[in-house]
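Here is subunit A:
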Amino acid sequence: MKGNEALAEAAIRAGADAYFGYPITPQSEVIEYLMRENPADRTGMQVLQAESEVAAINMVYGAAGCGKRVITSSSSPGISLKMEGISYIAGAELPCVVVNVVRAGPGLGTIQPSQSDYFQAVKGGGHGDYKLIVLAPATVQESVDYVKLAFELAFKYRNPVMILSDGIIGQMMEKVELFEQMPRDTTEYEWATVGKKPGKPSAIVTSLQLQSEEQEKVNLRLQAKYREMEKNEVLFETHQCDDAEYLFVAFGSCARITRKAMEMAREKGIKVGLIRPQTLYPFPYDEISRLASQMKGVLTVEMNAGQMVEDVRLAVNGKTPVKFYGRFGGMIPSPEEILEALEQKIVGG
Partner candidate 1 sequence: MARKGDVVINIERCKGCEVCLTACPHEVLALSNEVNSKGYHYAMKVNSACTGCANCAIVCPDAVITVYREKAVKKA
Partner candidate 2 sequence: MAENNLVHPDNLVYEKTSVMTDRVLHYCPGCGHGTAHRLLAEVIDELGIQGETIGVAPVGCSVLAYYYFDVDMQEAAHGRAPAVATGIKRVFPEKFVFTYQGDGDLAAIGTAETIHACNRGENILVVFINNGIYGMTGGQMAPTTLPGMKSSTSPRGRDVATMGNPLKITELVAELPGTYFVTRQSVHAPANARKAKRALKKAMEYQKLNKGTCFVEIVSNCPSGWKMTPAQSNKWMEENMFPYYPLGDIKVPENQ
């Protein structure tokens, strides 16, 4: 299946109650698939094309505030528009899933794939001290599986979860195994606006605190939640790290290309391994730090001008040199280029 369509089908199967979105290349197949599939008939899931990404994310807020499983998708310029709503959702502590099929920027940029929204996704993006859990699929299969995982995490922490995909994964055809249809969750959560119950206080969904003392308490509660995520939810994959002298760090589609470069390097006798963070927040600082102790050098490969490399440097903390190789603007690095960068910047560097 095509990545975007598989993700849309996964949303239906994950028991989503609603999808609100707005067309933008390269993710429009998500809403097109949903409209074609008409999940209202299958599961009761509602699908609506909003007048803008701003409206779409606020529809997500409204439905998520009712305790429902809600998902939206967009691509980079549209995600920028959604940032206001994402900040409010994080502030009001509502669960939802936001998919960003990243394209290159800044501005209108190009519709070609990129990873240039790393900072926006993991460092906040919107205003205020908040965090999204960020899942980075490298395959169509992971796009599917992460939809289910994203809903689980969103409700576990009452926090927005972002799936940071890109135009390669969204547009690519791959074989996938779809999980079985899950039932829609009919729980009436006490924090949700489901209609006031007699004798109980009304539910209020808000991110407003007029007193600084109260706002600080909210921030402290959020920070405690983020520390829990950092403790419990770090996901990564390593390849051939045991005997490695050098380390690649790459995520998403770029990690697949980097893995090919790793295999080519191994054929040439260069002992290089790969770590692929699957959660970009929380980031696998500890594992990268541990691995860095045995490495002569680390090369971070990204389809941007160097974003995740800053987190890699924080993790490595000077133990060994950290270099960066990237292509951007919609350009995709080849395994040959990556191998050459490894040889020049790390092995021979």
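Here is the rule we go by: a residue touches a chain if its C-beta (ideal position, glycine included) is under 8 Å from a C-beta of that chain, and two chains touch if they have at least 3 such contacts; residues count from 1.
A quick word on the picks: all candidates are chains of the complex that A comes from, given by their letters.
Treat the numbers as computed from the prediction; the structure is a model and nothing was measured.
**Q** Pick out the one candidate among 1 or 2 that is in contact with subunit A within this complex.
**A** So the chain touching subunit A in this assembly is 2.
**Q** Provide the residue numbers of subunit A that touch candidate 2 in the complex, in ascending order.
**A** Within the complex, subunit A touches candidate 2 at residues 17-18, 20, 46, 48, 50-52, 54-56, 58-66, 68, 70, 84-85, 88, 92, 193-198, 202-208.
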